[in-house]
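Here the complex is missing one protein chain, while the rest keep their positions.
Moving on, here comes subunit A:
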Amino acid sequence: MIGATTAAYLARRAAQQERVRILYRRALKDTLNWAVHRHLFYQDASDLREKFEANKHVEDLDTIDKMIAAGEATYNKWRHPDPYIVPWAPGGSKFTRNPVPPSGIEIVYDYGKEDND
């Protein structure tokens, strides 16, 4: 097929692949948020992987787009309300808690020593 390997087709496929990867990443993190215990997470992660693998061989661009949109809708529906975020990352508990003091400010450790001692 002549249209099979044009640059636009490849670019669209690459964009779709990137969307799929990011969706898989977010879905996997979400699965970990919901299934905190490791053995449950492994089972759920395998199921998620099966779902992605089942649609691996679709070639038609529009079908792929629709599947990605459906996948993102499912992901948005199942998003955890209180996801685990690493503490120092935006949304975590330590974020902007103790910012680095501006440079040029320093603490003078004189322990209350008076000037006329």
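As a working rule, a contact is a pair of C-beta atoms (placed from the backbone, for glycine too) under 8 Å apart; a residue touches a chain by one contact, two chains touch by 3 or more; residues count from 1.
FYI, contacts and distances are computed from a predicted model.
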Looking only at the UniProt record of the hidden chain, which name from "TAF9 factor", "Cullin family profile domain-containing protein", "Sodium/hydrogen exchanger" or "Acyl carrier protein" is the right one? "Acyl carrier protein"
Consider the whole complex, including the chain that is not shown, and state which of A:L40, A:A70 or A:A89 touches that chain. A:A89
Could you tell which one of A:R21, A:K66 or A:H80 touches the chain left off the display? A:R21
What is the set of subunit A residues that contact the non-displayed chain in the whole complex? 17-18, 20-22, 24-26, 28-29, 49, 52-53, 85-86, 88-89, 92
